[in-house]
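Mind looking over this structure? Questions follow.
Apart from one protein chain that is not included, each protein chain of the complex appears where it belongs.
Should a chain be cited, it is by its letter among A and B, assigned in written order, with residues numbered from 1 in that chain.
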Amino acid sequence: MTEPVASLTIQHPLPLAFVRGEAVLDRPEDLYIPPDALEILLDAFEGPLDFLLYLIRRHKFDLVDLPVNEITLQYMEYINLMQELNFELAAEYLVMAAMLAEIKSRLLLPQLSSADAEELDPRAELVRRLQEYEVFKQAATDLDALPRQERDFFPAKASLADNFSPLLIFPEVEFDELIAALKDIVKRANALQHHHIKREHLSTRERMSRILDLLQQRQGYLEFAECFELSEGREGVVVSFLAILELTKEKLVELTQVAPYAQIHVKLAMNEA
Amino acid sequence: MARKINDVQLLQLLEAAIFAADKPLSRTELQATVLDDFAVSSRKLTQILQQLQQDYSARGIQLLETASGYRFHTRPEFSDALAKLWPERSPRYSRAVLETLVLIAYRQPITRGEIEEVRGVSVSTQIIRTLTERGWVKVVGYKEVPGRPGLYATTAAFLDYFGLPHLTALPPLTEFQAILSENVEQHVSTVEMTGELH
Partner (left out) sequence: MARKINDVQLLQLLEAAIFAADKPLSRTELQATVLDDFAVSSRKLTQILQQLQQDYSARGIQLLETASGYRFHTRPEFSDALAKLWPERSPRYSRAVLETLVLIAYRQPITRGEIEEVRGVSVSTQIIRTLTERGWVKVVGYKEVPGRPGLYATTAAFLDYFGLPHLTALPPLTEFQAILSENVEQHVSTVEMTGELH
């Protein structure tokens, strides 16, 4: 190529590209882009790799057989123009420009015909990156084409029947919490009752009096069971029992039993009789 | 404009639309949206919707027409099993709930008014509902006073939960008892008490 892309303006007919020594007759349409459309064009690219791929594809260059000279010239033309027009250019584009310039310069150096030279082809890394990028660029397009939720398919749902009610998971309660609650009640009740006069309920002393009274009426002799009123419930029974024990302790009554498990008799103590 | 659609495709499209929509779809909405491109007569629409209802008559879901339109619903008989997909954790019980419960346990049968008297604050309907929903408390009768208030008692489920064989296995009231018995005198004789008496 003696005269690579010389200009991006419309006036100059563009030179044709050569691929493997063959002229490509298709005119690269994109080079007719007016300069003020460049920024918009730039926005359409994902970066210098994307932009380079675009240039390569548009010129039908073979990626594997990359004509670095031409592609570099093309690339630089755009970059220079965009810089002249004061477009904000991402740093990556300039890095790429530097990389291309370096590759070009290395290619211009006299070549060694040894095997080392092959391995050191300065284009290799760029080509590898371009190919790798192209693979993922294509994969992104393929992914976008996959059927996807919200666009191509939608979840199919049914409402719950009217009689539905969720499963309730109840909180755990420790027994200690109940006791703590009870203590709170008591504490509060005590505070509330500060001015109340405490009144003993079902007093043992009162029951003692009643038993004594009963003994008087029965000539000082009662069967143990007669001291209890079952209708008073457990509390009554207990109070009566306590009263009898108290009377015994105070030696007001005597308890007698003739044989184990036999009837217990309550009688007034002799000294009182 | 009005494109053609055969009955099979129409049924599939309506089926997909009713399943995909977030709410019931009326015939009008169906005509204005998914059927917009097609000329589907009202009679045809009815016929296909009936066919769809028929198709689902023996499945786990059914197509119901309510006031707002067509919608698939799960069958009522699966509600209990499906409930397990949405377990709802209730919050921990408040102190008010626990106090009410413990008063019912020790003082049963007891009216709400009596609980309020002891606690010194009102007992909300919500508290009682929390305890009855849990199955720990129930109304066992009505007190023969004006208003016939319900008498609450604890249940076997309450005893089971706390691992108690019967009410008398509740810890003795000891120091609590005086206060409790004084506030509601008339009940003392009916309560299952194991505490020390005076």
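By definition in this document, a contact is a pair of C-beta atoms (placed from the backbone, for glycine too) under 8 Å apart; a residue touches a chain by one contact, two chains touch by 3 or more.
Just so it is clear, the model here is predicted, and its values are computed rather than measured.
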item	value
Which of A:Q149, A:Q217 or A:S231 contacts the chain that the document leaves out	A:Q149
Candidate in contact with the missing chain, chosen from B:D36, B:E88, B:E133 or B:D160	B:D36
Which residue of A:L42, A:M76 or A:L160 touches the chain not shown here	A:L160
Interface with the unshown chain - residue positions in subunit B	11-17, 19-21, 25, 33-37, 59-61, 72, 74-75, 78, 81-82, 84-85
Residues of subunit A in contact with the chain not shown	1, 20-21, 46-50, 62, 64-70, 90, 92, 96, 107, 111, 118-119, 121, 123-125, 127-129, 131-144, 146-160
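Note that only the chains that are shown with their structure count from here on.
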item	value
Whole-Å gap separating subunit A and subunit B, where each centre is the average of the chain's CA atoms	29
